[in-house]
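As you look at this complex, bear in mind that one protein chain is not there, while each of the others sits in place.
For chain A:
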Amino acid sequence: MSFVEHKECPADGDTVIVYLNFNLFYALTLKAGETFQTKYGALRHNDVIGKPYGSRVPVKNGYVHFLWPTPELWTLSLPHRTQILYARDISLTVFNLDLKPGSIVIESGTGSGSMTHSLARAVAPRGKVFTFDFHQQRSEIAQKEFDAHGLGELVKCAHRDVCADGFGLEGVADAVFLDLPHPWLAVEHAVKALKDSGGRICSFSPCIEQVQKTCDKFRELRCGEITTLECLERPYEIKKIQMAKQSGDPTRGLEYFLGEDGLPFDTTPASEELKLESAEGLGEEQITKKPRGGKTNGARRDPGGDQILTAVPSVNIPGHTGYLTFATFFGRTEANISNCGAVLQDHEGIPDSS
């Protein structure tokens, strides 16, 4: 299977997302004959293979769904080998790098491949993602994962310290994404990797000092339209809440006033003169209405009122992921191009590409 080309039913070896509830889902690679333990009971892989994505599968104590693995679901369920980027930052980066089908994009570091899946989707079917990591094992695992996810044609991993050695790619990329501890050391290589007609660069860094050094480097290399921003997701919870009437239970506290007659009001009928306009409509009905709850236990008393549907922001949310800095490389001039060419021709053994 391929993350970027839909098919109806998963086969042996395909990846699915096993969904139990909003906060509980797993990425699972199917193997005929095996079982997967969930909170609600064991899931037999054979019950999943050959059924359409999105189906419901019964397990011992309920059922689970299995879903098509989107890069967004993958990001939330992937095995972490490093810190990863999350959906908002990823979507903003893909958008601001002007990625579209056919684009060529470079990424460093590969990390756990969270970003890479989205980059691959954005440039598919004819584009390319070149992704580099200075950690050899990470790079190798990532390539295996991309191959297993059907992204082998789109994504090429390489083990490489791009800060020290550059990308080994010049004048080919539409965009470069940097997620490195020292991004400023890679900016020059990133510029070199972009097409002669120019392109976009994005750097993601958690610390402002990293951003400052990177921005200085962008300016030094004459990259413009430099924008730094921070983007966070604010999730909402949708709830039905009871809007209790403040007049609630009119018998409450009567014992303090020694009964209805003890209230701080005259016993003569309400005067029209003293009646406030806003209080109109608060008729006798409400004042004399019998309380719905029991009188004995105040805590359990039902105050009445309507149920309304409302949204409330989640209480604890991530407050910082990182700063995204975008810059535009305006392209090489004719003079620059011939200079670069000359430098390259100094190398020995240039093979003929044709």
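In this text, contacts are C-beta pairs under 8 Å (C-beta built on N, C-alpha and C of every residue); 3 or more make two chains touch, one makes a residue touch a chain; residues count from 1.
To be clear about the criterion, contacts and distances are computed from a predicted model.
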Candidate names "Signal peptidase complex subunit 3", "tRNA (adenine(58)-N(1))-methyltransferase non-catalytic subunit TRM6", "RBR-type E3 ubiquitin transferase" or "GTP-binding protein"; UniProt protein name, chain not shown: "tRNA (adenine(58)-N(1))-methyltransferase non-catalytic subunit TRM6"
Of A:G102, A:P181, A:P206 or A:G259, the one touching the omitted chain in the full complex: A:G102
Of A:G13, A:G62 or A:G331, the residue in touch with the unshown chain: A:G331
Touching the absent chain when the full complex is considered, from A:L92, A:L185 or A:L254: A:L92
Of A:H45, A:K128 or A:H149, the one touching the omitted chain in the full complex: A:K128
Missing-chain contacts mapped onto chain A: 4-6, 8, 19, 22, 52-56, 65, 67-68, 70-73, 87-88, 90-92, 94-96, 98, 100-102, 104, 118, 121-122, 124-128, 130, 156, 158-161, 164-172, 195-198, 208, 211-212, 215-216, 219, 222, 224, 226-238, 240, 309-311, 323, 325, 330-331, 333-335, 337, 340-341, 344, 347-353
